[in-house]
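The complex appears here minus one protein chain, its other protein chains still in place.
For chain A:
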Amino acid sequence: MSGEAPEVVVKASGLVKRFKDFAAVDGLDLTIERGTIYGFLGPNGSGKTTAIRMLTGLLTPTEGQAEVLGLQVPRDAETLKYRIGYMTQTFSLYGDLTVLENLNFMAKIYGLPGKTRSRRVSEVLERYDLTALKHRFAGKMSGGQRQRLALATAVLHEPQLLFLDEPTSAVDPESRRNFWEQLFDLVDGGTSIVVTTHFMDEAERCHKIAIMEAGKKRADGAPKDLMAAMGANVAEIEGLNLRDIRRRLLDRKEIVSAAQLGARLRVLVKEEIADPVGFLKAAPETEGAALIEQVRPNLEDVFVTATGDGRQ
């Protein structure tokens, strides 16, 4: 094992994974820096899980190269396993074992020597608020408790790199917030994290994200930069007959998308239009609108511009 962790923890070029004639991941290039949270944002089936599985060595890429923590995958996958942690999408610890038994089992599997093992187990019990639950069967716990146990297990052997596959899909908003606090604690401690999600608010917390669609990376970078460089301006329209306005606007080639949010219509206008509000006000399609104003773009807008029907 190299003593100094590399500055780049994941480097991949041209990763392709084909199942029969379906390409789950199609030409993925990645560079993930140390000490960051890197998010894969995308709908179900966009190749996020397949990408993570290739990076952990669970799947053999059909084409392309990947280097994780300086090791070639899948060739050096077994060495890599000591240095990475992995939290699967569905809870995959033993429901018929207690919290403590699950932790002790995994600590032994990762080869932690006796003293380190008991120290680490009590550390993670404490940190993830599981001490009171340690004799509870994992199968009898709530979604949030299981998620904490899964994270505790994944970091037991102090991995340099943590892969989390949709870690918060089965928990309530409160647990989600706490969970992200814990992730930032881990990053402060020097861990790098790769996470997949389909929640915009979660993606916004990442240092960098890759927007995935149909196995391809549509855009990547820091959420702020992506919003700035989106290639479209955002305006919101208030008024009556929003559904009619929306339908009419979508026929205009200057409009990237229009989506109703309650009593407002959120419209993405192409960047070429210098004054989107003026453009919309002048457009005959917006007849009957009470208010048109420009608003700050969010990540969802980025996602829509990046993925919408090949319109880049």
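Throughout what follows, a residue touches a chain if its C-beta (ideal position, glycine included) is under 8 Å from a C-beta of that chain, and two chains touch if they have at least 3 such contacts; residues count from 1.
In this section, contacts and distances are computed from a predicted model.
> Name the omitted chain as UniProt records it, choosing among "Phosphoribosylformylglycinamidine synthase subunit PurL", "HEAT repeat domain-containing protein", "Glycosyltransferase family 2 protein" or "Transport permease protein".
"Transport permease protein"
> Touching the hidden chain in the complete assembly: which of A:Gly45, A:Gly111, A:Pro173 or A:Gly288 does that?
Checking each option in A:Gly45, A:Gly111, A:Pro173 or A:Gly288, the one touching the absent chain turns out to be A:Gly111.
> Which one, A:Phe40, A:Tyr86 or A:Tyr128, makes contact with the chain that was left out?
Once the missing chain is taken into account, the touching residue is A:Tyr86.
> Quickly run down the residues of chain A that touch the omitted chain.
19, 53, 56-60, 74, 77-78, 81-82, 86, 88, 90-97, 101, 104-106, 108-111
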